[in-house]
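Next up is a structure, given as structure tokens.
The complex appears here without one of its protein chains, the remainder shown in place.
Letters A and B name the chains as they come in the text, with residue numbers starting at 1 for each one.
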Amino acid sequence: MTVTDNPTGGIIGQARLRKEDPALLTGEAKFMDDLVLPGALWVNCVRSPHAHATIDNIDTTAALAVEGVTAVYTGADLAEDWAGPLPCAWPVTDDMKSPDYWPVAQGKVCHVGDIVAVVVADSRYVAADGAEGVVVDYSLLPAVISIEDAESDQVVIHEGLGTNVSYEWPLIPDPEGVEAAFANATHHVTETYVHQRLIPAPMEPRGVAAVPAPHNGDMILYSSTQIPHILKVMAALTVGIPEHKMRVIAPAVGGGFGCKLGVYPEEILCLALAVRHGVPVRWTEGRTEAATATIQGRAQRQTIELAADENGKLLAVRATLLADMGAYFQLITPGVPLLGAFLFHGLYDVPLYSFTCKSVFTNLTPTDAYRGAGRPEATYAIERAMDVLALAVGVEPDEIRSLNFIPTEKFPYDSPAGLVFDSGDYQPALDRAKELINWEERRAEQAERQAAGSKMHLGLGISTYVEMCGLAPSRVLASLNYGAGGWESATVRILPTCKIQVVTGATPHGQGHETAWSMIVADRLGVDPDDVEVLHSDTAISPLGLDTYGSRSLSVGGTAIWMATERVVEKASLIAAHMLEANADDLELTNGVFNVKGTPGAEVPLAEVAFAAFTAHDLPEGLEPNLQAEVTWDPPNFTFPFGAHIALVEIDEETGEVEIIDYAAVDDCGNQVNPMIVEGQVHGGIVQGIGQALWEEAIYDEDGQCRSTNLGDYLVPSAAETIDMKLDYTVTPSPTNPLGVKGIGEAGTIASTPAVMNAVVDALRHLGVTEMAMPASPMRVRRSIENAQGGAV
Amino acid sequence: MEISLTVNGDTQSADVEPRTLLVHFLRDQLGLTGTNIGCDTSSCGACTILVDGQSAKSCNLLAVQADGAEITTIEGLAGADGLHPMQQAFHESHALQCGYCTPGMVMASISLVEEYPNLDADGVREGLEGNLCRCTGYQNIVKAVLSVKK
Partner (left out) sequence: MIPAPVGYIRVDSTEAALAALGEHGDEAKILAGGQSLIPLMRFRLAAPSMLVDIAGITELSGISVVGDTVSIGAMTTHSALEHSGELAEACPLLAHVASVVGDPAIRHRGTLGGSLAHADPASDLPAAVLALGGTLVASGSNGSREIAATEFFTGFLESALGADEMLTGIKVPVSTGGWSYQKFNRRAQDWAIVGAMVAEGGAGVALVNMGATPLRASAVESALAGGASSVEAAASAAEGTEPSSDNNGDAAYRKHLAQVLTGRALRDAGME
């Protein structure tokens, strides 16, 4: 595949304002709960307040007595309403243990938030009143909260499985080599890190409505989802509605970050209840409800070992994970750790690699993909450990990284984990980031403060990263046992009046696909991007697609758009050639006009060609009327964005408060279609990653009760806690797609967490603090200082 | 209970249950769904509107409390001559992504620059403490608000 050096006709690469904005800025956009559905019944889910219990009795009498309550169902009542349990699309190993996950619990609950009954009523208020009236008797079972307890199997959550261990997944291409490397290493670093559970918390909670047409059997499922296409297939199978009768629409979606790429109980429930009642059935999630009803992210313990020679050159990397699946499998729960499995050596040239993941069930909310899914975890481990190695070797953290970067001449790079990194040039990004943060001056200031005995400590933290995105070559997904492909589809249609309609299978929820896709098309066709309409998120309009996650949209979906445009141009040029009585090979399309190369005046506007294709009065022999092309593109490889982030923090020794005071990020996502959108993705990503480092944690007590169920307790940072970041880019196009693009949706989140945590430890190292868990809350930081100083100070 | 109030310049009279949250009244009864709901603890600001010219979280008011009040929601900003300057600034600064926090963020920002005309970047950040955005990382929101000179 060749990369177009400069694929631009001038539009690609512009910081164009978004066409999505006016509707969103004025309240015109319709989010899930905004839909007006006359006659709809409202669902309220009665959820388990216990982490692990058997259900002894459910008394619905009082609920049914509430005026306006139509029905109340328990798991037993609905047992026949589905064709099967909720789907898990990623059986990572052949012998993976997988519990049945029913939309409404049957006999037993396995996490706080498990649905035990549903109240159906004629308004959301009455549904809430009804839910208050459902009385459930439970017998408590011991709850398995920690992954260590889960692994011990002292209490087995799903008796039928016989164990809490779901699978073990090794990736050790050369076991003896790894052993030998560690045996011969001068430096052997062993670090253990814990990724706390995170609540994804898109600002829009989830919501669902199922709208049936009882007589002809059609069903429309509206859902605040990232994956209408996948949802359609899965929901059809789970509920037993024929796929061709099912249409899924994702209205405006208020963020997802991975937590809206599931097939959730409430989606299946609304479908089943719509079938039962023959009227629309809807549900809107509350924020507190979301804390336990929507998947959570991260949740793993990692041990990473580095073997290095006396200079700090890496010889081998070994990572061992214990991952928390939660109580059940959501759509891709078991696969999330595997998305990081290949990246625990980061962007370093390492000959030998070993990765093993063991996954266990706990009595907590299921985990699944959360922004970065697997790659933030991997990057965190290697980047934290590299700082420890630097210390052991006695060099600066930037030096240890530079020493180990995959050399530019090695690309495409055969990674020790079996991937082929497409392109990379790592040193310039690090150099630029150091420049942006004033590395030398900041180091000097840090030393001055330490010498002066200041109690306000500065810390610098680097994180250099590479990630794999652009999910994904279908054959690679097959080798990982994933239940679907990784292609994306696109249709480009030139309408009779030369306005353009584009259909994409990538489903946006804030990323700006409409703007970016129109730029790609307009750039090639020479039309105004405002004359391009992008249709998406409705399976009746865009029947084929694999949706938006894993920073795949531009590199896979955008490429499909580019190729479909190219194909439309090919067809148009045949018609233009016919009109000009020229040879199609001699034509070029510039600024919306076909002209014969070297023959001034011999030209026909695309608009005339479009109309000719429509009237079809005089088309070349054998050519079909109309101008449209559909492409399904399966990428040949992942893409590998990279970059260098540096955080500067200030820590108040007395309170333990960590403040970010400067942040530099240099990212390389290949060519940029719209730098403004890239910048926005980086900003948001960085803040989300910093959230994990400093504020966010789904806190559970020993009974499995979540202590951070709302946005007062789950600390999503606000503008007041964050700062203006300094951004820059390098551009190393990807050779895997004609646009030369990589992906930027998750990079910020992947990079920022370890940058901040390395900075925190850097700030406190002279006080004897060597380790810090996340989030680095004031109390935790203060305690670490006290402990390092030998008790309270 | 019968209430009467002005919403985006129009007088509205309606019968509401006293427990009805103002945000549900606006959304479900008046069909003004631009005002969003993002939490149940009044922490996120997605539901921010103007009540008598000042920002308020409409999830934390009962509709009956707004009887007689003058309410402005996101739908009341843009006119025939285009977007409100704050909306325009958000657009030009790329201060929104998914747009879910945006109506509340815009309303809070309008109230903020009115109440504190001389804010610098830190002041804007502090002033928007009650409005959460999960997408933008706030940098462009701050830029947008600063660009709207009172």
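By definition in this document, contacts are C-beta pairs under 8 Å (C-beta built on N, C-alpha and C of every residue); 3 or more make two chains touch, one makes a residue touch a chain.
Only a predicted model underlies this, so the values are computations on that prediction, with no experimental measurement involved.
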Where the missing chain makes contact, among the chains that are shown
A, B
Among A:35, A:64 or A:128, which one is in touch with the chain left out?
A:128
Of A:141, A:574, A:593 or A:699, the one touching the omitted chain in the full complex
A:699
Residue in contact with the excluded chain [from A:23, A:419 or A:715]:
A:715
Touching residues of subunit A against the unshown chain: what are they?
124-125, 128-129, 132, 286, 288, 654-655, 657, 695, 699, 707-708, 712-713, 715, 717-718, 720-721, 777-779, 782-783, 792
Could you please point out the subunit B residues that touch the chain left off the display?
1, 17-19, 21, 40-43, 45, 48, 51, 54-57, 59-62, 64-65, 67, 108, 111-112, 115, 126-127, 129-131
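In the analysis below, only the chains that are shown with their structure count from here on.
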Rounded to a whole Å, what is the gap between the Cα centroids of subunit A and subunit B?
29
What part of subunit B is in contact with subunit A in the complex they form?
17, 19-20, 24, 27-28, 31-41, 43-44, 46, 73-75, 77-78, 83, 87, 90-92, 94, 96-103, 106, 121, 124-126, 128-142
In their shared complex, at which residues does subunit A touch subunit B?
17-18, 20-31, 33-34, 36, 124-125, 201-205, 252-255, 257, 286-288, 509-512, 676-677, 679-680, 682-688, 710-712, 716, 718-720, 722, 724-725, 748
